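As you look at this complex, bear in mind that one protein chain is not there, while each of the others sits in place.
Naming follows writing order (A, B and C), and every chain is counted from residue 1.
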Amino acid sequence: MFSAVHPPDDPHLAASDPEPSRSEFKERLWAIIFEAETPSGKFFDVALLWVIGISVLAVMLESVESIHRQYHQPLLVVEWICTVVFTVEYILRIWLVRRPRRYIFSFYGIVDLLSCLPSYLALIFTGGSHFIVIRLLRLLRMFRVLKMVGHVRGANTILRGLAASRAKITVFFFSMLIFAMLAGTLIYIVESGEPGTAFTSIPVSIYYAIVSITTVGYGDLAAQTVLGRLITALMVLAGYAIIAVPTGIVASDMVREALHPDESTDACPGCGAHGHLNDAVYCRKCGELLDD
Amino acid sequence: MFSAVHPPDDPHLAASDPEPSRSEFKERLWAIIFEAETPSGKFFDVALLWVIGISVLAVMLESVESIHRQYHQPLLVVEWICTVVFTVEYILRIWLVRRPRRYIFSFYGIVDLLSCLPSYLALIFTGGSHFIVIRLLRLLRMFRVLKMVGHVRGANTILRGLAASRAKITVFFFSMLIFAMLAGTLIYIVESGEPGTAFTSIPVSIYYAIVSITTVGYGDLAAQTVLGRLITALMVLAGYAIIAVPTGIVASDMVREALHPDESTDACPGCGAHGHLNDAVYCRKCGELLDD
Amino acid sequence: MFSAVHPPDDPHLAASDPEPSRSEFKERLWAIIFEAETPSGKFFDVALLWVIGISVLAVMLESVESIHRQYHQPLLVVEWICTVVFTVEYILRIWLVRRPRRYIFSFYGIVDLLSCLPSYLALIFTGGSHFIVIRLLRLLRMFRVLKMVGHVRGANTILRGLAASRAKITVFFFSMLIFAMLAGTLIYIVESGEPGTAFTSIPVSIYYAIVSITTVGYGDLAAQTVLGRLITALMVLAGYAIIAVPTGIVASDMVREALHPDESTDACPGCGAHGHLNDAVYCRKCGELLDD
Partner (left out) sequence: MFSAVHPPDDPHLAASDPEPSRSEFKERLWAIIFEAETPSGKFFDVALLWVIGISVLAVMLESVESIHRQYHQPLLVVEWICTVVFTVEYILRIWLVRRPRRYIFSFYGIVDLLSCLPSYLALIFTGGSHFIVIRLLRLLRMFRVLKMVGHVRGANTILRGLAASRAKITVFFFSMLIFAMLAGTLIYIVESGEPGTAFTSIPVSIYYAIVSITTVGYGDLAAQTVLGRLITALMVLAGYAIIAVPTGIVASDMVREALHPDESTDACPGCGAHGHLNDAVYCRKCGELLDD
């Protein structure tokens, strides 16, 4: 999801110098659809945001039984207007970009296709409530538009922070998942003997452990025995302590990057030396290859 | 709400040098109502805090059925005494400030008006339980009084930290909302087929997703199917990881500001150079305009 | 509670140089009871920790109906043995310290008295289940013993961090409480009209708002209307963002103190200059009085 935020790597979307051989009309269209600097480009972006928002709202409202019964017709009209807008936009984008094939198979190309396809498919296959989630993928399109409107630097900082902490967060999650599996099994053994227990299997108990450690605690499952509650209390306290770890990791990596933006966070795997520059590939002390 | 904490921008409230042409009585009143340095000014502030607290308590207690039936009369008396105090104070403030119009339409001027108006309106329009929330806006008045009594620097640090992280927190929330919408829709598709399910529509399922990701977890809605619980577990783990991000952002921005109070947190949008002074408008490296 | 952790300010407890005029026996007792360096002093501390733990456990177990019925006699015996140990220790402490009056009215003196008094009072007044919580105050005694055994520096760091962030945390809580009051009232107005609603009064709704913002979410109260759920979702998201603020404050203050232990966190209220030494009373730039 996050990688969706900065697609400027895709040259078809970011490129602002279309070939001079293009017709003037095509260039003007390009500026409107792909850029946000001109007034008309900005207007196009804002208008598209509204269309996306309205179409998503329509899909959501249609799932409400009472609204569906009363306002099915107008919602269907809204849905089709949005679909047509998205289809026209999709065709224009293919026509405008230099390498249509690369756009079509890019992340946003697929999202754009999925934005209009389900409505047409629903004409052919009836009863396709499963197309709904695909329609809601339209939300992802908002990221592209937002990218041009602003707020990108904030996103980049978040992404850089997450990227710097990636390895640590992976280890952290793996440890937590194993912890949840062991704790869940323990609770299953303790609680499953009780008459009328909700802990009917180990997977269900692991679900309970995860919901507890993350401090969500729905209460649909709850320990009833003294021992089960004791284990839960210990597990929950551990979860409370554990939350401090990823937060500390992210915070420390962000502080580090803010203070020494040119230094890498990682130590050399060979000699443990710190303070390598971000673009360093080999350790400046022992010559060992630094990984990513 | 937070912007309410530091209204020293409003010259009528902060100005401590009233015009010399004012009468001595007016000046003394000014010192009592608008300042906190003199003993009488401090006494006025503390007394006002008590009146606000009592009037808010009265409004709250009156909503309790049993108390309303038994103590309606005394609570009504308290309510009216407070209203009269607020009205007198409001009129005095208008009379004392140099530019009454600006005070009346300032944030605190409107809050002050709303503190006394509902009681009078309730005389005309009966059955106005909707005036209650307006009456509770009196709570906001506490900020003004507190501003003078102390604690302001703490508030300023919080506000500066929030302001520095604003763009990042906006991106963060937008991403989380879209995540909740997609996850909620997924759960709706999985769970809505079950007999007697509580996931009756997409908006309800998104409400469930938000309540889960933020680790609140009321339990009024809870996944029943195996797949629904699996999605919930993954969603909840993601929410647990996500909480680390805004915390890390705020912490890192605050650390940065604490260590280098004169440096801006942001990189140049043009060349990416770091370490601009806070009052810098253009990048010192490439001359690009730095945004706020 | 936290201020209980470091009572070395109390000279009677920390002083390790008893007057030379004391008898040798008294001095040896002093070393055992008040110090932890000698083997016998360490043994005394560990033994006392066990007695405190056992007596607290006994009080807790006696509240369990089934255990109370079956094991009332043995628990009573344990209770009385502990009480006698605490009484003897209390009398010895009074006898040993140089200024008994100051010890008796010190924080730990009162806790020590409350550790043994309730058992005697229960002989006179029957049916005193309200003495239970007083008995559990014995737990506070653990802090004193732990102080001598170790871990004190950890506690001091936590306390210093909390002290540095005090003003900011106060502002933060005040803001959050007012936010909870406004949100709770809003939900009361929206939900109270529903038949069979649990939101019967404003205080109850504020309780719901607090439980939601802090992400606890018991689920005994839960919004049923669409509008109520929308407000809840927004409130909960706000609470999720808000948690980042105190964490960031504490983390940044701790980092600051760790990196520049001699520098104060606060800016001058007069000229805003940073980086004052911790023992500075006046701003080094403008001479303004720095508060605490």
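By definition in this document, a contact is a pair of C-beta atoms (placed from the backbone, for glycine too) under 8 Å apart; a residue touches a chain by one contact, two chains touch by 3 or more.
Predicted model only: the values in this text are computed from it and were never measured.
Participant: Based on the whole complex, identify which of C:Ala31, C:Ile54, C:Leu113 or C:Met142 touches the chain you can't see.
Facilitator: That would be C:Met142, which touches the missing chain.
Participant: Out of C:Leu96, C:Cys116, C:Leu237 or C:Val250, which is the one that touches the chain we can't see?
Facilitator: If we include the chain that is not displayed, C:Val250 is the one touching it.
Participant: Determine and list the subunit A residues touching the chain excluded from the picture.
Facilitator: The list for subunit A reads 167-172, 174-175, 178-179, 181-182, 185-186, 188-189, 192, 200-203, 206, 212, 215-219, 222, 226, 229-230, 232-233, 236-237, 239-241, 243-245, 247-249, 251-253, 255-256, 259, 265-267, 269, 274.
Participant: I need the residue numbers on subunit B that touch the omitted chain, in ascending order.
Facilitator: Touch with the absent chain occurs at residues 215, 217-219, 247-248, 251, 255.
Participant: Extract the touching residues of subunit C with respect to the undisplayed chain.
Facilitator: 1-2, 5, 56, 59-61, 63-65, 129-130, 132-133, 136-137, 139-140, 142-143, 146, 150-151, 153-155, 157-158, 161-162, 169, 173, 176-177, 203-204, 206-207, 210-211, 214-220, 243, 246-247, 249-251, 253-255, 257-259, 261
In this section, only the chains that are shown with their structure count from here on.
Participant: Indicate whether more than half of the residue numbers at the subunit A-subunit B interface occur in both copies; give same if so and different if not.
Facilitator: Looking at both copies, the contact residues mostly diverge.
Participant: Quick check: how many Å separate the C-alpha centres of subunit A and subunit C?
Facilitator: Roughly 41 Å, centre to centre.
Participant: By the touch rule stated above, which residues of subunit A touch at least two different other chains?
Facilitator: 215, 217-219, 247, 251, 255
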